[in-house]
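One structure is given below, represented as structure tokens, and several questions about it will come after.
The complex appears here without one of its protein chains, the remainder shown in place.
Think of it as A and B in the order they're written, each chain with its own count starting at 1.
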Amino acid sequence: MADEPKPPQSDSPKPEKPGGASTPPAALKPPAAPVTPPAAKPAPPPPKPPPPVQVPLDNELTRRYREHFGAAILDALEDRKQPYLVIDVANLSEIARYSRDEEKFDLLEDLTDVDWPRREKRFDLVAILYSFPHNTRLRLKMAVAENERPASLVELWPTSNWLEREIFDLFGIEFAGHPDLKRILLPDGWQGHPLRKDYDILLQDSAWVRENLGIESGQ
Amino acid sequence: MNPTVLTILHFLQTWWVELTCGVVIVAVVPLVAGYVVLLERKLMADMQARLGPMRVGPHGLLQPIADAVKLLIKEDIIPAESDKFIFWLAPVISMVAALTSMGAVAFGPAFQVARDINIGILFVLGVSSLGFLGIILGGWASNSHYSILGALRSTAQLVSYETAGGLAIISALLLSGTLKISAIVQAQYDQHAWFIFLAPVAGFIYLVASIAETNRAPFDLPEAESELVAGYMTEYSGFRWALYFLGEYANMIVVGSIATTLFLGGWLRPFPNVHWLNWLDFLPAVIIALVGVYCIYRAGKQPVKVQTGFMWAVALGCFAVAFVFAALWLLHLFHRFGVLIPLNLDFILPGLNGAFWFLLKVSGYIYVFMWLRFTLPRYRFDQLMHLGWYILIPLAIINVFAVGISMLLEANGVNRWIGMVLTTVLVLAAAVFLVRWHDQRTESASTASLTPDSYAG
Partner (left out) sequence: MPGFAKTSASKAVSKKGNLGNTLHDDALQNNGTLLGADELVLNMGPQHPSTHGVLRVKLKLDGERVRGTECVIGYLHRGVEKIAENRTYQQFAPYVDRMDYVAAISNGLGYCEAVEKLLNVEAPPRARVIRTILTELQRIASHLVWLGTHALDIGALTPLFYCMREREEILKVFEKYCGARLTTHAFRIGGLQYESYDGFEKDVERFCNDFERRIQEYVDLLTGNSIWIGRTRNVGVLNAADCIALGASGPILRAAGVKWDLRKAQPYASYDQYKFEIPVGTNGDTYDRYMVRIEEMRQSRLICLQAIEKIPEGAIMGKVGKVIKPPAGEIYHSIEAPKGILGYYIVSDATTQPYRVRVRPPSFINLQALDKMVRGHLVADVVAIIGTLDIVLGEVDR
């Protein structure tokens, strides 16, 4: 039933017997070299799409933001036709309030985080805003250092209550002003923040083994 | 002989009938209740486009037996902090109340289960109300949040609807003038009408009240699974739970019997006084024979061999019963026409016929119970209480007056049916008014409670 394009097989027949007539009994010798797939002509690679690039963005919206916040707007880019602003996390609450009230981004569609451990400010907090009146989306990205505490958006968009709890739970970012910042998806006593890049299951497993069985995990 | 043995023998001699009745009730009624459960499951399945129990026995007929055995051999779990004696006692009370009230029910002329006492209806109502005690005690003894809440809710519901049901019964009792069950049916024969035609609103109120009294949907909040697991029955498992459950179904049968006696003419056939319809007396045998014929017709369409055999067995059973009826009729005819057969079993016939009609009506009533259960969603508790106190009880009171007025009118020469129609129209108008008024109150109460208060998350 599969219809996906297969690379065309070359017509050279597979060798029938490995090694021909002079093969010693198979039991004494390790099996002959495995039948190599015939050297197929490589399929013509699919035409590469033009590499999308993060292009700097300069439109009405970004100009208004830069007017209001100047240096706090670090960058305005567009990636695959989706605009985003890179902002300074210190000005998060003002920019958020402005976005909601003036620019009419009334829905906080998502609030999430990406971990770039080799960066100095390792976390990339991303807020995805949507405006019902204008039917547009805007992303706000801000770099957050490990122990930095960005302002909580609960006052502006109550939906960020659980979203921030989830970021705290999985990444460890604390939000200043959150009414009830505690773990949400993981049990209360969990150590560590799993979605960080330096957290993996082997770590978790050896920690548990060390703690509960008193030995080193052999993994 | 030993004086103790003599006393015992004397006791048995005097009371052997009652004792046998007692034993029969305790032995038969739970079994019947079990089969009513199976009937409900099959009906439910039929209305839900599926088949119901099919595995245990042909067409699932041994399912109640299997369930009973399973429940009997289950581990007896008693919550740790519970009051053990009360925990044991509560389902017993529930069951005893249901079974005892069965004792006064009569399902044929001269076919009383125990005895046709002169306060028949009052006795049945009073004793079945004792079952509430079983519920409260069960909830209390379980020592759990859920159980207490469920028990209290259940009791409140039962008490409210008992009042409404009692008032509806009073309307019918006004018409009959007596509490004795056989006399009530006789009164319906004498007055040439089933009481449901003379007091239809009372019949309907009693229907609603009896559904609430037996904790059936749409009034089954106390035992609804999705609400508080199973309310007062949560901590009961195994056979204790079975006792509650069977008590509930036995209660259903009791309540159906009361309704049939009071409103549906008891063991009277339809149109008992119309002589040219006397051929209807043959109907029980004919109906049963027709059921047999239908089974034979379906036997050919069964997909599985064992079910074909089953259908044939049912058909033969039906024909056997019909044959009994027919044989008795034949004997009766022989006696009428002077053919000498030394056997006079005429006295059985009216009883048998009556029992057939009675059971048919009770089955119809229970069918309506089940039908409503599968169709309607559940009332919330406060809505249930509102319905009982704001609508049903006032309506029942008005209905008592209405029936009294219609009887008064009849005594003063007004045609009975005109009087009935007039008073029914009045009562229905009152009902419409009550419902509208109630809707308005709930409307205003709920809109008032919608004052917006903004919480942040």
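Heads up, the rule we're going with is that contacts are C-beta pairs under 8 Å (C-beta built on N, C-alpha and C of every residue); 3 or more make two chains touch, one makes a residue touch a chain.
Computed from a predicted structure; not experimentally measured.
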For the chain not depicted, the shown chains it touches: A, B
Selected from B:48, B:278, B:415 or B:440 as touching the chain missing from the view: B:48
Of B:189, B:204, B:381 or B:401, the residue in touch with the unshown chain: B:381
On chain A, residues whose C-beta touches the chain left out of the figure: 1-5, 45-47, 49-54, 79-80, 82, 106-110, 112, 114-115, 126, 128, 132, 135, 137, 139, 157-159, 161-163, 166, 170, 179-180, 183-187, 194-195, 197
Contact set of chain B toward the excluded chain (per top definition): 44, 47-50, 145, 217-218, 220-221, 224-229, 373-383, 442, 444-455, 457
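We adopt the following convention: only the chains that are shown with their structure count from here on.
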Chain A-chain B separation of Cα centroids, rounded to whole Å: 65
